[in-house]
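Removed from the display is one protein chain of the complex; every other protein chain stays in position.
And now, chain A:
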Amino acid sequence: MSTPFYVSPQQAMADRAEYARKGIARGRSVVVLQYTDGIVFVAENPSRALHKVSEIYDRIAFAAVGKYNEFENLRIGGVRYADLRGYTYHREDVTARGLANVYAQTLGTIFSSNAEKPYEVELIVAEVGAGPEDDQIYRLPHDGSIVDEHGSVAVGGNSDQIGTYLDQRHRDGMTLGEALKLAVESLSRDNNGGERSLTAEQLEVAVLDRTRPQQRKFKRILGSQLTRLLEGDATTETVTDEEADASGGASGDASGDASDDASGDADETQTAPAKPAGKTKAAAAKDEPKDGPKDDPDASAGSKKK
């Protein structure tokens, strides 16, 4: 009869952490960046069906790396949590902070429970606010801690190197095109310093766009729109709100604009020709005065590292 070896708690946790970290490091990275009108999520993901970036609620999105079945489970749990909370109280009462807390508790419990194997996932939960300073990005490592991030964040295999690269180059007030290009540059750097080239087909891109007239701010950027943004002159691009999400095609520029018009700008000036550009500017200008009330006690409480 062999007696079980004594394993110190430190050693047991270190082993579990290493196991999870190794699993996460095998996957491709996801980067999340703030830009003027919102938050952009860029993942290297050749699959069109298995998403790494998804919508959770009106202003909240989710990005994950690691084991697909595990983070998919967490994603659906998050959608259920958010929808139940919004149904019980009100849509405004669903916050990224609340969701991040629940995820952290879940991951933490699983990590320290001997009965379960630790999840090999790292999550990002982001919420777009009325202005860039109200945006919230939380990174949730496998062990249940929460890190409050600003500006840019990377998770996944090569996240340290990509994160450093992004930190050095990301600045406030980038346009979507600029942020997207920076994200792709950072993702295309190899472990050993080499560069690969990433095409639009290998990328999964989505935004939380605060200027979107609909209640749900999440939008996938697909097909020709993505190609245009990746190739286009970063300073002149505007975001057309085409509904590429469902159809997968990108023939709906006009429809997006039409639904913009519907949502209540009728009593404003009728300057039909230069509409898209004028509209984005107007929306951006509208955001400015809202900078004031950012001393939300909840937000600052949530920004503490846990």
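In this section, contacts are C-beta pairs under 8 Å (C-beta built on N, C-alpha and C of every residue); 3 or more make two chains touch, one makes a residue touch a chain; residues count from 1.
Heads up, the rule we're going with is that contacts and distances are computed from a predicted model.
Engineer: Between "Aspartate carbamoyltransferase", "NitT/TauT family transport system permease protein", "Proteasome subunit beta" or "Molybdopterin-dependent oxidoreductase", which matches the UniProt record of the unshown chain?
Structural biologist: Going by UniProt, the chain not displayed is called "Proteasome subunit beta".
Engineer: Of the listed residues A:Ile56, A:Leu180 or A:Val207, which contacts the missing chain in the full complex?
Structural biologist: Spelled out, the listed residue whose C-beta touches the missing chain is A:Ile56.
Engineer: Hey, which of A:Arg80, A:Arg169 or A:Arg196 is the one touching the hidden chain?
Structural biologist: In the complete complex, the chain left out is touched by residue A:Arg80.
Engineer: In terms of residues, what is the contact footprint of the unshown chain on chain A?
Structural biologist: Where chain A meets the chain not shown: residues 49, 51, 54-56, 73-74, 76-77, 79-81, 83-88, 98, 101-103, 105-106, 108-110, 216, 243, 246-247, 255, 258-259, 262, 264, 266-267.
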